[in-house]
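What you see is the complex with one protein chain gone and the rest in place.
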Amino acid sequence: MKIEREELIERLRELSNSGYNYLVKITAVDYIDHLEVIYFIRNMQNKKEEHVRLDLKDGESLPTVIEIYKSADYYERELSEMFGIAIEGREVKRLLLEKWDGLEAPLRKSFPWGSDYKSG
Amino acid sequence: MSDERFENAKREMEQLVAESLKNYKGPVGAFFTNLKEATKAIASGTIRWSRKNSLWPMQFGLACCALELMDFGSSRIDAERKGYLLFRGTPRQCDVMIVAGWVTKSVAPEIKRLYEQMAKPRYVIAYGECAVCGGPWWESYNIIKGIDQIIPVDVYVVGCPPKPENLFEALMKLQEKVGGKIED
Partner (left out) sequence: MLTRINVGPIHPSTHGVLRLVVTLDGDTIVDVEPHIGFLHRGVEKLAENRMYMQSESYMEKLDYAAPMAYSDLYVAAVEEAMGIHIKERAKYVRVILLEFQRIASHLLWLSAFCNDLGQMFTMFTWAMKDRDLILNLLQDVTGSRMFYVNMRLGGVSIDLPQNFEEHANKLLDYLEKRFKEYERFLEKNPVFIERTKDVGILKREDAIALGVTGPVLRASGVNFDVRKDYPYYVYEKLHFIPQVQTKGDSFARYKVRMQEMKESIKLIRDALKLMPEGDALGMPIKLISPPVKEKEVIVRRELPRGEGMIFMVTDKQRPYRLAIRAPSFINLSALRYIARGARFADLFSILGSLDPVMADVDR
């Protein structure tokens, strides 16, 4: 299902109250003029899955869903440092690239493949 | 006139004999000088023999090649029969550092610090393609292309992962280097 960025939190709260209580993954794809963020959520009783998609333009920030799903902590931290998305609502620290001194986020299409970022 | 020339010749002869007798210590003195040289030779040979037969490695498994290192220390290919006992955790008690696995920019300062904490004489073996030249991750943004960009390496073992028998042969070559057979 495709939703807008403003109704993310209430939709996820509806889903989590109706039995979809297991978050599988949060991931993103970089189509060059916008980013698409996808949430995979599963119902543990009848084993059905739901994919929630939304579009993000340049400079928009993603609201945090940590009050609904506790497992979103690591996924949001990795997303924010790999794609350069700002997360609003809490402070996120870097997870995989702690001493990163390159200027851009690595998984964007504008980061050159095979480059060697030297420090200093 | 013939008396003067005879006197000069006699004086020269005495000087030559006195010079040649300067380092002569008599028969007992000669024995002790030779004994000192002989002991030095025997001692350095003994030290070299004992060093090469008891090289203690430091466990440094970072990634997949660490599983082959664990297999190298267990019962099929026994590392202890050649003297490589007890993989140690602390660098102060080790001679050899076997780097197994790929090295990223976050781990590199730790490896350099551990290498400098080892006591001399110390040796390094690069085990596996990733430690030799960067391996399959050659075009990644976070990888150091080979461990010899940070520390000096003595023996390179090639493979992905190399079999534990290859590591055995590499350690035997390192033994020859320590014991002095391979001139470098």
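We call the chains A and B, going by the order they appear; numbering starts again at 1 in every chain.
Note that in this section a residue touches a chain if its C-beta (ideal position, glycine included) is under 8 Å from a C-beta of that chain, and two chains touch if they have at least 3 such contacts.
Being a predicted model, the structure only gives us computed values, none of them experimental.
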* **Neighbouring displayed chains - absent chain, whole complex** => A, B
* Asked: What residues on subunit B make contact with the chain left out of this view?
  -> 59-60, 62-64, 67-68, 70-71, 74-76, 89, 101-102, 104, 106-107, 110, 114, 136-137, 139-143, 160-161, 163
* Go through subunit A and note every residue touching the omitted chain. => 21-25, 27, 29-30, 38, 40, 44, 47, 69-71, 73-74, 95-98, 106-107, 111, 113-114
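Here is the rule we use: only the chains that are shown with their structure count from here on.
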* In their complex, what parts of subunit A are in touch with subunit B? -> 97-99, 102, 106, 111, 113-117, 119
* To do: Give every residue of subunit B touching subunit A within the complex, in rising order.
  => 105-106, 139, 141-142
